[in-house]
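With one protein chain withheld, the remaining protein chains of the complex are depicted in position.
Coming up: chain A.
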Amino acid sequence: MAIIQASRAPAAPTLSSSASAIEVRGLRRTYGRGPSAYEAVRGVDLEVAAGSITALLGTNGAGKTSTLEVIEGLAPATGGTVSVLGLDPVADRGTLRRRTGVLLQRSGFSGDLTVRETLRQWGGTLTAPRPVDEMLALLSLHERADVRMLALSGGEARRVEVACALMGSPELVILDEPTTGLDPESRRAVWRVVSDLRDGGATVLLTTHYLEEAEALADRLEIMHAGRIVRSGTPDEIAEGHPSTITFSGAEDLPRDLAGVTRIVRDHGRTTLETDALQRSLLDLLSWAQHHEITLEHLDARTASLEAVFLSIADGTEPGSPR
């Protein structure tokens, strides 16, 4: 998967130049007590700049949702401090709820209400709800407005949840896997909605399993593993220092002095060259192949990618990542 720089979000607001919408220090969250206790969050520090999109990435069980639930005020922290829009998410929950929109990873609806009724019900609990028809149009739900919730597909129900999260025009939006279960078209539509939120001045904190989603949307990434944040920065900063790769099959006896190549890996007839100078290495490789009349099959060249970093964190080979 090549990183398409043009589709990436605008330059990241830096923490030093922006006020923080969310500040988390030394957050810990433990489930259960005694010998069976499980510490899901183990000292997380996190800052989300106002007016930015921050993506919280991580493998399953990394602690993302546990972290978000504390930020949302739905669960108490075992340790550490959390400040959301300058307020305590538990003690000031009533005030914060007017200013935040939350999309849970898993939630539900009363199946006997229609989509329109569900939005009217939700809107009736908000101080300043956006019109129902506006939300239906925003999430492309107008054709399903009078269908009962129990008859919706998973993706459609997810879009209703997104509509609820955004209906109160929140200044801070917390989205836990907003596009899970959506088809590619709907996913892109939600991306546009999220980008528009940021462009309108809102702050967005989201989690996702889709790395291309994080790269396309987020100004800043926080990668969690085993209850800790192990890498932070812009997508470029995070990928920095990781090698680009050239992969092919059909050539065995490669010269040892290809420009920029730092490592050669062979696996099931496929060769991967890791390089810190992708263009020079590729040029060198193609010249060599042409000179020896060798066909490099399934040739693929990639810049250093977030995926590579993510996978190295997940398998514990990333320096500093807990195993």
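Throughout what follows, a residue touches a chain if its C-beta (ideal position, glycine included) is under 8 Å from a C-beta of that chain, and two chains touch if they have at least 3 such contacts; residues count from 1.
We adopt the following convention: contacts and distances are computed from a predicted model.
Think of the chain that is not pictured: of "ABC transporter permease", "Aspartyl/glutamyl-tRNA(Asn/Gln) amidotransferase subunit C", "Oxidoreductase" or "RNA polymerase", UniProt labels it "ABC transporter permease". Here one chain is not drawn; of A:Gln121, A:Ser153 or A:Gln279, the residue touching it is A:Gln121.
From the options A:Pro35, A:Gly108, A:Gly154 or A:Gly201, the residue with contact to the chain not on display is A:Gly108.
The chain not displayed touches chain A at residues 72, 74, 92, 94-95, 97-98, 102, 104, 106-113, 117, 121-122, 124-127, 161, 164-165, 168.
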